[in-house]
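Excluded from the complex is one protein chain; the other protein chains are retained at their positions.
We just call them A and B in the order they show up, numbering each chain from 1.
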Amino acid sequence: MTTSTSARKSLQTTLEGPVLRRKYYAQTMDDSAKGRKVAWCSNNIPGEILDAMGVTAVFLENYATVIASKRLGSGFCAAGEKVGFSQDVCGYARMLMGYVLAKNESPEAPYGGLAKPDFLLVNAYSCDSRMGWFAAMSRALNLPLHVHDGLYQPDRGDDSPAAVAYAERELRNLITFLEKQTGNAFNPEKLRERQKLARQTSDIMYDINQLRKKVPCPMGAADMFTAVWPAMYLAGTKECEDFYKRLLAEIEDRIAKGTGIVPEEKFRLMWSGLPFWYDMSLINYVEKFGGVVALESFYRTRERRLPPQDTDPIRDMVLSSIRQRSFPMTISGSIDDLVEAVEEYKIDGVILSFNPSCRMLYVSQRELQNSLEAKGIATLGLECDMADERTYSEGQVKTRLDAFCERLLAKK
Amino acid sequence: MITAGIDIGSSTAKAVIFRENRIIAHSILPTGADSAASAQKALDGALGGAAGVSQADIQYIVGTGYGRLIIPFATETVTEISCHARGAAWLFPTVRTVVDMGGQDCKAIRCDGNGKLINFAMNDKCAAGTGRFLELMAKVLDLPLEEFGRLSLQSKNAIRINSTCAVFGRSEVTALLRQGKDKTAVIAGLHAAVAGRVFTLLRRVGIQPDFAITGGIAKNAGVVRRLEEMAGVKALLPEEPQIVGALGAALFAQDRIRNKIA
Partner (left out) sequence: MIKEFNRVLANRHQVAAEWKKKTGGKVIGVLCCSVPEEIIHAAGMLPVRIMGAEEENTEADLHFSTSVCPYCKSCFDQALKGRYDYLDGLVIPNVCNMIKAMYGFSKLLLKIPFVYFLEVPQRLSENGVDFFAGELARFARALQVFGGKPISGQALTRSVSLYNENRILLAKACEMRQKPVPLISGSEAQEMVLASMLMPKEEHNRLLAGLLDNIGNRGDAPQAGVRLFLSASILDNTSFLGQVEECGGMVVADDMPSGSRYFTGLVNERERPLHALADRYLNKVACPRKMLPEERLAFVSAILNGADVKGALVYSMRACDPHLYEYPILRQYLGERNLPVLFFRGEGTEAERGQHKADIEAFIEVLRG
């Protein structure tokens, strides 16, 4: 029986991440008390725009991971199920519906709960769950919901005038909604500043990810799953950029000293998909065999950012996101992406996380696994919900990991 | 050199004592509530059949199976996946694919000529396609489990059973019987359904001959025959299919000693 479920981090800087996160949540409560408008958001809502409008953003999916990492996920999920949300649906959604609709049935909420929202913002593209979930919350809380749409464009970015016009109008609609809700005017200068910093930070992340290719690996997934937080939620701030500058410096130092994650690195793994937030120590589990999880598929910064695509910051946002995809959108794209990572990071095996309730990612995992094995890359599939620890069978998961490591060591 | 392998499964505990390339004794017992105690009982049972050998004579013991971590006297543990590959390959040097169906899970394993683990796929999430399902169905039909497989081969017309979910399966079977359907046809259908699930698992790792079946299910002619038909290869069947894991463990124990000497 594990006592601690956090991942063991190798870098000092990583430990600052949760501190920043805690501070952020405290700040949202403070903002709310001071009368700033609070928006509950889905992950793809552009935080930079909210900041430029003086709106405080609370990203619910992140709060769900906080709940899950404290092993409270099942309690909240069960509450969400009690009010009618199927076990099939996203664990994060069930948890937050439990929190919103069934507080009496739910465990005590971390950080004293969330800042009260004034309105909700959801992006319609990407995952089905977000739409259903935010619509249900909007009705339950009787608060306005703005749905922000974007382009899917599975193949590659198509920046034809019609597509750009649609995406741009959607962003401007979002701004109009925010102007109405807050009475504030949109400040394009502020947005431009944030974007500039966000680009710089992203490039630092790119450098960090390039350095992770080194042998021995100076920073693995155990760190990055935590250290990615500022880039996701504080993008475009000085605080965020400074954090990654320090992280980069620490990595460079480790490389200079030849410091890895384990004393003798015997094999390198990659983690595809979401981790099991309620037992992040699993990422360290293979270390007892001399293995490291060097890389994760989800948060990898793959390229340097394109320079600004337009002087108007909104058009720039639209054109940049069309012309530079951060994430593959088809099964072939995902396969190529993984294979490329395996080669560049000298990966010996890939652990694929199958989270049935995260449908968007789950759909592809089996075929990803098939494709990797067909290319002679060793894989292991682990099926558990990413947030609901009732689905976790520690013995079974560790048996599979043991067998996978036995397989990898037998190969060498 | 004497080594031993102990395999603590969810339903049975097995022990194999191995000396100079021979199994000299083995035992199979129900696991019961206390895995650690069953491990000792299993070892004692095997020792009972090994004249002149005591626990102190055993130079290395490898534990495997679901309960491997709580075997108090195991020197080391290795997963049952690797152990089944190793054990099957020792019994049948030409084997390259192994299917092990225990009480609660089902594994498809690919290995090389030395029993080295190449790939595996497991179903341990639900009873579908496991021994547990057939046990439950035998009870529903009020038949001895030992006869179940044989009976399934008596009917040429298998009724298609659509669910291997133990929950749905029970209601489906009782409904079919109430409709007056032939009992052996229903049993044939059940076995076809189970074999189908196992076959899907096997296809995930690919079937390379030769192909062996281990675990209790190897004694079920109904599943074995159908799997052979689906896979298009004849299955190699150990005489004692339940002890293959423990055998593999004993062999790993031997490897460890040899590596230390080398």
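Here is the rule we go by: contacts are C-beta pairs under 8 Å (C-beta built on N, C-alpha and C of every residue); 3 or more make two chains touch, one makes a residue touch a chain.
Note that the coordinates shown come from a computational prediction; the quantities given were computed from them, not determined experimentally.
Between the chain not shown and the residues A:P154, A:G258 or A:G395, the one that touches is A:P154.
Considering the whole complex, the residue from B:Q55, B:T94, B:Q154 or B:S171 that touches the absent chain is B:S171.
Check A:W40, A:Y63, A:F85 or A:Y392 against the missing chain and you find that the one touching it is A:F85.
For subunit B, the residues touching the chain absent from view are 160, 162-163, 165, 168-169, 171-172, 175, 196, 200, 203-204. Within the entire complex, the positions of subunit A that touch the omitted partner chain are 83-86, 88-90, 93, 124-125, 127-129, 131-133, 135-136, 139, 145, 147, 149, 151-155, 162-163, 165-166, 169-170, 173, 329-333, 354, 356-357, 359-360, 362-367, 370, 383.
Quick note on the criterion: only the chains that are shown with their structure count from here on.
For the pair subunit A and subunit B, the distance between C-alpha centroids works out to 41 Å. Against subunit B, the residues of subunit A that register as touching in their complex are 370, 373, 378, 381, 383, 393, 395-396, 399-400, 402-403, 406-407, 410.
Contact residues on subunit B toward subunit A in their complex (touch as defined above): 66, 77-82, 116-122, 124-125, 204.
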